[in-house]
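Note that one protein chain of the assembly has been removed; the remaining protein chains are unaltered in position.
By written order: A and B. Residues from 1 in each chain.
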Amino acid sequence: MTRQTFLTQNRSIFWFLLALAVFVLIVTVLSEATGNGMISTSFVKTLGKTLCLMLVAIAMDVVWGYTGILSLGHMAFFGLGGYMIGMWLMYARTEIIVAESLRAAAIPPTPEEIHDAIGTQIFGVVGSSDFPLIWAFASSFWAQLALVVLVPGVLALVFGWLAFRSRVTGVYLSILTQAMTLALSLYLFQNDSGLRGNNGLSGLQNLPGLDAVPQSQVSIAFFWASAVALGLGYVLFAWVVSGKMGSVIRGIRDNESRVRFLGYHVESYKLFVFTLTGIVAGIAGALYYPQAGIINPNEIAPIASIYLAVWVAIGGRGRLYGAALGAAFVSLLSSWFTGGGVPSIPLGFYTIQWTDWWLVLLGVSFVAVTLLAPKGIGGLFDLITARHAVPERVGDFGPDKGARRTVEGEEER
Amino acid sequence: MLRAFFLAFALVLCLCLPGARVEAQTQDLQSILQTHADEVASPGRRSVGTVIDALVASGLPAVPQFLERWADRSVYQRESDGLFYYAKENGDTYSLTDISTGADAGTAPSAEMTEIRPNGGVRRVIATALVQFQLSDPDIARRRDALDAISRSPEADQLEPLRASIEGETDDDLRARKERLAGMLAARYGDTPEERIAAIEALSGALSVDVRAVLNQILSSDTAVAAALPEGANIARTLTPGEDLTEAEAYAQLVAADLAPAIQSRDQIKAALTANIADGRVGGVPIGALNTEDGRARAYAALAGAGTVPPLVTEEDRNAALAAHVFYEEYEEPDAAITDAAREALDEVETRVAMNQALDLGLDALSLASIYFLAAIGLAITFGVMGVINMAHGEFIMMGAYTGYVVQQIIPDYTVSIIVALPLAFAVTFGAGVAMERLVIRWLYHRPLETLLATFGISIALQQLAKNIFGTQARPLTSPSWLDGAWVLNDVVSIANIRIAIFVLALIFLGLILFVLNKTRLGLEVRAVTQNPGMAASMGINPDKINMLTFGLGSGIAGIAGVAIGLYAKVTSEMGADYIVQSFMTVVVGGVGNVWGTLAGAGLIGILQKGIEFLNPSNTLAAQTYMILFIILFIQVRPKGIVALKGRAAGD
Partner (left out) sequence: MATLLEMSGVSVSFDGFKAINNLSFQIGEPELRAIIGPNGAGKTTFMDIITGKTRPDEGKVIYGEKSISLLKMSESQIAMAGVGRKFQKPTVFEAQTVRENLAMALKNKRGPFDVLLYRKTTRGAERIGELAETIGLTEQLPRVAGELSHGQKQWLEIGMLLAQDPRLLLVDEPAAGMTPAEREHTTDLLKRAARKHAVVVVEHDMEFIRRLDCRVTVLCEGSVLAEGSLDHVTSDPQVIEVYLGR
């Protein structure tokens, strides 16, 4: 019997990392900052953001495609990560601006004075000037960086614990996560939530103290960082879903109660996966929003998480590269269509403007994918490799009827 | 015989009375006015009283009209003889009317007439005097206006005329109103404390806003501060800084009362320091050291020591000042017996108001619950009974609402259009539901998560489609006029008719659904198919057809709910999305697979949301947040909902 190493078992890691490296190299060579400028800075940002979306899509695939939990809350974790880093970005940048303006005074400013002035600057828009408690660590980069991990992680942990321990599964769990997301976004929409209500946090693309560095360089740096995060995330999740852990979580997806009777505490596993993917989503968000420049509660609304599920489904569940490709494909296509890049189709009596019709097309093609090609884009790779990378599954994705019976001799519906 | 006698008697009265009057009052209006000619021609706020008293005392029927015109500036004085006339400008001349008789008095050139212009203060006095005439005016509309005027701005001197007019009031409603108003006036302006207390006690049985205002006015108080509580003052309560008011507010009061020096704000200190920079130092402290609060405090202390700036008020100073004074609220009304009575009455009134508010809240909650119920009942069928999760359910609601809108564009009569729209909305969404079931859902039975996603795709497409067709702005769905207005029980409890209609609609649907599911062949077949499709099929039931019809039914009801919701809210392409999560929550909280459960869920969510909104009225977003959190916790306690089915029927 030959011992297999982790990498030889998971060839997709090699190919994925190779493709990612080649892609990063090409973009670097063509970018404005480090290359010949064929790719505009704004497009580098779009690509960098896409990498972050791919990372959160991989996380979604682990929680949904592998563990069978259709979470409609992972974009909330993504957004929370963005908010956490955004708080520091906004605080630190405002601090510099405020210090600059106060320097003109005859008397040097005191720390308290600066702090108050920052508060007025940031919260003036919601008619306040006091720092809410949640901004206690905003002045510290490292503390906020820790919060990027902690806030989504703790929320996922607490929510997951509540949901899993009451054995809410399947669509009920999906609806519950959607409700959580809705509650969070409604909360953030309030002006007194402490995060500037529907104004959100803005100006995040300006890194504090780096005003002299042109955006073209900032964008390529973030692009690299996103690529590194995506690569690491891919390896991490490939490791998690391989081996015995993968075996158990796929077992949970296919037949939760059977895993339970084997002695595994299913709730702990779900909680582990839910929290881990929540944390990775938070990190992805923390890389995404400095590139997007602005975050507001709309980004957390349930619809965002549903789109995430759409990407993963179109990309192909149950394989990490499928989810990543799906996210990249759909989000880039979406910005191409909604950005007016696609020529409209004149029908004589009516002209199809793609900015109006893109969502209709997306919705319909999504239904088509669910019905006709449940393997999604990833399924195309099976044609190339001509083998079943993912074995045919029996039953649906998610907890199925399993072995549970309440009456002798009959299988439960 | 008797009748003839009465007739004769009346005739005699008619003949006698005017004569008697003329005899009793020898003076006519003009002569009274002439007696006070100066005050009439140029009335002052104080002097006008005597004229009005004389006019009122005369009891002449022409007095009210004169008072009105006087205030209206249509009384003129002829310079030649000083007589007063009503005049109307007519080109260069005035046409005159005799004040006493109302007869035409010829014309006069405009140069000869002086307009009398009472100022605002005088006009108010005149208006008050007029009230007593208006209160007994034969025209009921004028009497009502007069009462309205009094309740708008009650004055002490209105009490007597008001009381006097009660006797002769013929209209029962108006009489009751007058008595009520008189009671309220008596509470505030009664002559003796006993009278006022009695009036106040009489008010304690009331509920209305104006009674509460009267009591609150009696109880109005000023906050004040002093070294010790003043003797003999009617103290409402003493205030403790830090509890009843913040310490900063308390100190601000001290400063306002000149009992303590003002606190220097950070900006003021900074300005003072900036103004006293000398040789790169302030008070001996180098400027560089002023970048801490401590450094600035030292510099400021040095300046204060030198007398350049007012001394800094430290925390200790502030606390000492606060401790040395007493903060209290003092009633404007000096008589403690009256304020006590008012307090007691107000407490009693407020208890009753609170009870009525609870009732009102209950009605609100009921109405919200019926909206949720309408939105969720279709889901209770498709999700609860069939187990199909339809994320496009909200869009079916939207479709129904837009159907209503389109029908109103074609049929302008709102009543007819609603009657047409309800079945049409059902038909449209029934068709849409059947189409969706045939094309999408039936391929995905027993794959709930994929159903969720596919129907979500449909939901995105439908929403965007609606946007493309109807635009992004809200479209109105107007309710017929008989649904406007509200059912008002009292000043506290009222409910809009449209909400009652929605409630009735919800009741009808509850009955209808229960009937269809439990008493008809279709219901039997639906239950058979959902419980065991194989067995049902072998018994000759066509499961495909039943699934199609059931799904159509659930969707059709969503369409009708859409019309109802559209009447109550605006029709937008996103209206469905606003209801979808709540609808699912309603079904899940109530217990899946059970119409009663949906009812219980809608009730719970409605009451909860209104309850939270009541506790935190300024913030509906927070209310929704807390409600969802509550639901998440509720599912911990009862994962299967309020009305949980046990055993096999519950499924999983």
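Heads up, the rule we're going with is that contacts are C-beta pairs under 8 Å (C-beta built on N, C-alpha and C of every residue); 3 or more make two chains touch, one makes a residue touch a chain.
Here the structure is a predicted model, which means the values were calculated and not measured.
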Fill in the blank from the handout: Sole touch to the unshown chain from A:82, A:251 or A:363: residue A:251
Practice task
Give the residue, chosen from A:43, A:141 or A:264, that touches the chain omitted from the document.
Solution key: A:264
Problem - Candidates A:89, A:188 or A:240 - the one touching the absent chain - result: A:240
Handout entry: Where the unshown chain meets subunit A, residue by residue
Key = 1, 3, 240, 243-245, 247-248, 250-251, 254-255, 257-266, 268-269, 272, 390-394, 402-409, 411
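Throughout what follows, only the chains that are shown with their structure count from here on.
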Exercise for the section: State the interface residues of subunit B toward subunit A in the complex, per the touch definition above. Expected result: 266, 270, 273-274, 277, 282, 287-288, 290-293, 295-296, 389, 440, 443-444, 446-450, 452-454, 456-465, 467-468, 531-532, 577, 581, 584-585, 588, 619, 621-622, 624-625, 628-629, 631-633, 635-636, 639, 647-648, 651-652
Exercise for the section: Would you tell me which residues of subunit A are touching subunit B in their complex? Expected result: 70, 105-113, 116, 159, 162-163, 165-168, 170-172, 174-176, 178-180, 182-184, 186-187, 189-190, 192, 302-303, 306, 309-310, 313, 356-360, 362-367, 370-371, 374, 396-398, 401, 404, 406-407, 412-413
